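Below is the structure I would like to discuss, written out as structure tokens.
Every protein chain but one is kept in place in this view of the complex.
Letters are used for the chains, namely A, B and C, taken in the order the chains are written, and counting of residues starts over at 1 for each.
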């Protein structure tokens, strides 16, 4: 229980230091040491600056011959969709301009004429989609597990079973939507066991289940559970293309053919049908190749670095319970966090977020850790702490 | 604080005995002692059986010459609207087919393009309008004060001020809606002081305020605060026409001309513009005449009866804290509640709801108490208890 | 073809004289000759003044023991619904507060996720429901047959088949809605043959079909085709309860159980679920009894009267082509229409609408014709013309 109380007690004070939804602090810092590779201990993955993005795209084009689409049909985008269909084990996949559109359209189609949609109180669907569910898609979100990472199957069952007592004029239950991992609780995961129970309950009640898996690769990386297994418990799954797959924007929604086939029309009438989408498709398709392995290597690298640094008396790096790529870092009282941060940046091209008054911060593990050998990073920290 | 915890601890067990939304248990009991007036200790007022309703309407027509309307325009319905405009001190009033329509349209017009609407968790708008707010009117209800009668101004301010931390993509705050008294907490009232603070806060933030005053006459009767004063703190107020004013159905919405003038079009497009509405208008208009005085007399009568009965050792009738017309009644262990109920019904034409296993029930005070002298009622109880 | 051009050429000039949607001109004329029965040559049926309505209701109550409903469930309203279910041959029927709600909800449910709804340009759904279809129910009305009474099956097929050429991003076809008879073309009927063809075409394309039969009793009366046969070609049919069945307001929607069972929830969320509805139900149920026979007698009576009057040189009464209860009346040049009207009113309690400058007007046939023997009416006209 305690682990799930995190948000209430600590998240708010840390939030300004490391805003969960603004991954890259480096946008305003183009003055990097030339020639030197960068490690960023924030963000969920490589988020390219334009110059790097174009260079990468150039490489892809030379090797793979990108083929353009028209309104999302044909060419490289179809290859991307096919790839995600295989990866998730779902019949069909479709590219969309945003995660909000993917979540909302999935929930809306799954719900049919039923309006009640159960979500985590901390979820993106409930808190970060600007009332889209109610004001555009005309569904009623029912938040569960205030400030927690997840609700249990029992809590869900209880909420559903008490509805007849709580309301006189009953309305139907459409969908249960689960975000995993949850960004607002610092990337903590929903336990697989709970997902299984929820899925079994929903199936028994003919309630549809949607997975906001924007960062499902992170859950998969840290839990060791395959994306296909996660997806198997849900009717639909959305995965982000820009958080760690290099695209400038975009989302993939996967599910049954019957559900996905309704999407082009719905995208069109909501204004989300774009003429050409091949650039984001090509980038994500290319970066997807080998990503799971690179992520595993990044995790190993992080463990190596953190284990070694934890031998130092003035630094303590600890994973969150049920966490993914976010780690707590605490410095001893006498250590100057600001100097550490500056030295890492200027002398070693390693970026970390600022420390708060209690000398605490959070480090995010991502692909950029592979840009330097572990030893170099360890030494960089040690030298920067002894400045 | 304790008084506001009622719903959680007791309401559910009592609910089956005296369902708050199904006022008249007598519908299925037409076998009354002929010639004898009836007292019903349930329901908020006189709810006529067809025969009595028609007779009453006949009397009204003979005395007052009912004039019919066309789509709510002209005739007796305009007189009713004028009357409610005066009673509430609002510029204009309009008849609607249901309280749900009155609440939803008021909130929707007051909110404009803003979608967030704060309501009590226990309110009719939140729990008993079948997701109308989200699924038709595209607003997002934000429930406050779980299972309580009311939220405080501080709770409201806190909820509003924490929004920027809780959501990344902000959306506007439309309306605050307050039900008073609250049927789901057994008719308990929102304290006037809290209403004043909420109203002042909302005005300072340019947030509109709606009063679901379906039973505002009950709050007024028990608190001594005039309907006009209650209404003065709100932009709009809805009052039911059938719960205690005799109509078969219908609601009145009062507010600024600018707001009310938008209603005929909105009623039309939602399918609520009915051809003739004069019958409900005539009945409510007639019954409204002297109703506040009759209610005062009913309260006095109840006090007289309950005070006298409380002198008996085997019966205890107590008002709820901040309550209105609902009273707890408890019998001593040895007393047979079922016999009491039956005797009152058969021998005295006095109807009370059944007792639960703990020998408890609830009595509702309404106009029907005036149908017999206090003494007769007291004696009826005494005789029925000694059966 | 020519008969269907009526609206364009004549309706507008006549409209002010006999507004098709404001049936009773008598509302402002309560000063009737006491004791004398009234005949009104306008309106589709008896529309009671309050005094008469209450008296009628009193009689019904005495004979039939009206039983009240709660939110449309139980009692007399269920009897009414059962009656209409039998009359139309549909599985189930439901009472609604307005024809607009009945039309819009029927079309919306039948259409499912498809948005295109084909309607007559002259229909109530297209012209007299204040954009409800688009602004609340989010459907796209596709008007056919500009200013005509009906579109043909060929026109419908042609419109549907040319859609792929006319639009790039296709959207689904939901429902075809037909009003019959059409009030905006003076009650003209859609030919049964065309209905059959349209119905067959729609079935072959899996398109649903709704009948706005607000005045279907008039079509049935004049065409001799039973209401059950009309209804058999459609998935749903709406019939008005107040235009000729005496209720102050209300509508009945009939259709398959699966469709009708969705209505209570939809009525609730649109604000159309009213507490008590037994008065309108009792009146319509009672007036329905024998109505078809009374209407046949009224038609015979009208024919008798008009045939006799047409023998006079200065008056000409003619039915409309494919018309129902509206007849053209023309006076010879020298005849003073205004005097005729006044004399009929003052001396014989027979109300007719005013004549235009061309000495033309329209007479509407309805039940009130049975209030006096044909001979009296004929004599009244003759005497009034010779004034």
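Following the convention adopted for this analysis, a contact is a pair of C-beta atoms (placed from the backbone, for glycine too) under 8 Å apart; a residue touches a chain by one contact, two chains touch by 3 or more.
All figures in this text were calculated on a predicted structure; none of them were measured in a lab.
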Which of A:169, A:217, A:242 or A:355 contacts the chain that the document leaves out: A:242
Per the touch definition above, residue among A:83, A:196, A:270 or A:383 touching the missing chain: A:270
Options C:170, C:310 or C:347, residue touching the unrepresented chain: C:170
Interface with the undisplayed chain - residues on chain C: 12, 15, 21, 115-116, 127-131, 133-136, 138-141, 165-171
Contact footprint on chain A, counting only the chain that is left out: 22, 27, 49-51, 53-55, 57-58, 61, 66-68, 70, 96-98, 100-102, 104-105, 129-132, 135-136, 242, 247-250, 265, 268-279, 282
Absent-chain interface as seen on chain B, which is shown: 113, 169-171, 262, 265, 268-269, 273
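As a working rule, only the chains that are shown with their structure count from here on.
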Classification of the chain B:chain C interface as same or different, half of numbers criterion: same
Cα-centroid distance, chain A relative to chain B, in whole angstrom: 48
Averaged-CA centre spacing for the pair chain C and chain A, given as whole angstrom: 59
Inter-chain centre distance, chain B versus chain C - centres from mean C-alpha coordinates, in Å: 38
Shared-contact residues (touching 2 or more other chains) in chain C: 265, 268-269, 273
